[in-house]
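Here's a slice of the assembly, chains where they normally sit.
Residue numbering begins at 1 within each chain, and the chains themselves are lettered A, B and C in the order written.
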Amino acid sequence: MKRLILQILAKILPIQTAYAHCDLPCGVYNPLQARIEAESILNIMKKYQESKDEVFKIRAILIKEERAELVKHHLWVLWTDYFKPEHAKRFPQLHDLFWRATKLAGQTKKSVDPKDGEKLLDLIDEIDDIFKKTKAVK
Amino acid sequence: MKRLILQILAKILPIQTAYAHCDLPCGVYNPLQARIEAESILNIMKKYQESKDEVFKIRAILIKEERAELVKHHLWVLWTDYFKPEHAKRFPQLHDLFWRATKLAGQTKKSVDPKDGEKLLDLIDEIDDIFKKTKAVK
Amino acid sequence: MKRLILQILAKILPIQTAYAHCDLPCGVYNPLQARIEAESILNIMKKYQESKDEVFKIRAILIKEERAELVKHHLWVLWTDYFKPEHAKRFPQLHDLFWRATKLAGQTKKSVDPKDGEKLLDLIDEIDDIFKKTKAVK
């Protein structure tokens, strides 16, 4: 049933959901890996703001640090390993977009303001849009 | 635009796409993390069968080893951190299903037969079905 | 001399001390790996309570976080890789016991109360008891 729904969706929408990420290359890439960690960052920021528990707040900062590092890593892998010169030609903003997104991910380590988490999600969405367009071509 | 489509989908379909995985808890969990690695395993197995390049084959085995370890890790986190006693009551097969899936992930380290990769994906799909049902309740 | 003592002990007591943990499988498993980290957690909790040094307290929380993650990892490996279906049949509490132990290990990240550290050690002892019984059969 789930498979049927996915097949229908695959026809209605320009969406594809599984790809390459291991330098073999295995051909499995997915911006969702970065997105999952970025959503985690946003939620941690929100919970940090609401909390008065000192231990919780220290843990929030250290876990956010790790999650932001993972966002950077997943985005770097996508930039270097998935995208090809023809993509860079078609989307001239590609390099700058990844640069700003990974820089912002680094800044979310410093910030506890949910707005920074939301901005990071927006940039990952921009990357995801380009990613989907390159997939649609195929 | 993408957000609008997602909002519409969220109303039509019993699907939700972002959850919890960091012991804070941040509330972000997603079986897709395990699935992405398992798809990578399946592709590596296929490419291994087709290749005659010795270096490639050694690399295929070592990368598959890492990917299988990640599958195990993501499944373990899901089992321990996301699922609650009420879920275990409602889905009595839960523990055994995770046990078989993580055991099979371990076996895909040893195997280069794509059929094992497919079986692993099937078990992750079963977990994903249960996961989505627990989300639908909410 | 140490070997002689160990040989004598091995005959008097139902204890065995070295086993399997690497998916090869190498056949070396030992619940003591989880126990060592859990003892560390308990000591960190005690020292946290006694300390007034801010840097020390932050470090205590971050090191405890890592140790608790290691407890979870060692227990997960034991559950998935060492235990076999015949063990699960003989010890029907097996899955639930590991689930509660790994959940509690996750909770010791949040807590600085030595009582939680002690409860974790108790659950690891329960696992160790079952482990030794499965070894004794052999």
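Following the convention adopted for this analysis, contacts are C-beta pairs under 8 Å (C-beta built on N, C-alpha and C of every residue); 3 or more make two chains touch, one makes a residue touch a chain.
It should be emphasised that the depicted structure is a prediction, and the values quoted were computed from it without experimental measurement.
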Complete-assembly copy number [criterion: all chains share one sequence; 3 shown]: 6
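Methods note: only the chains that are shown with their structure count from here on.
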Centroid-based (C-alpha) most distant chain relative to subunit B: C
Chain occupying the middle, per Cα centroid: B
Inter-chain centre distance, subunit A versus subunit B - centres from mean C-alpha coordinates, in Å: 18
Between subunit A and subunit C, centroid-to-centroid distance (C-alpha), Å: 35
Whole-Å gap separating subunit B and subunit C, where each centre is the average of the chain's CA atoms: 26
Set of subunit C residues in contact with two or more other chains: 109-110
Contact footprint of subunit A on subunit B as seen in their complex: 2, 5, 9, 13, 15, 18, 20-24, 26-28, 30, 32-33, 35-36, 39-40, 43-44, 47, 56, 59-60, 63, 66-67, 125, 128-129, 132
Subunit C - residues contacting subunit A, complex: 58, 61-62, 65, 109-110, 112
Subunit C partner contacts - residues on subunit A that touch it in the complex: 55-56, 58-59, 62-63
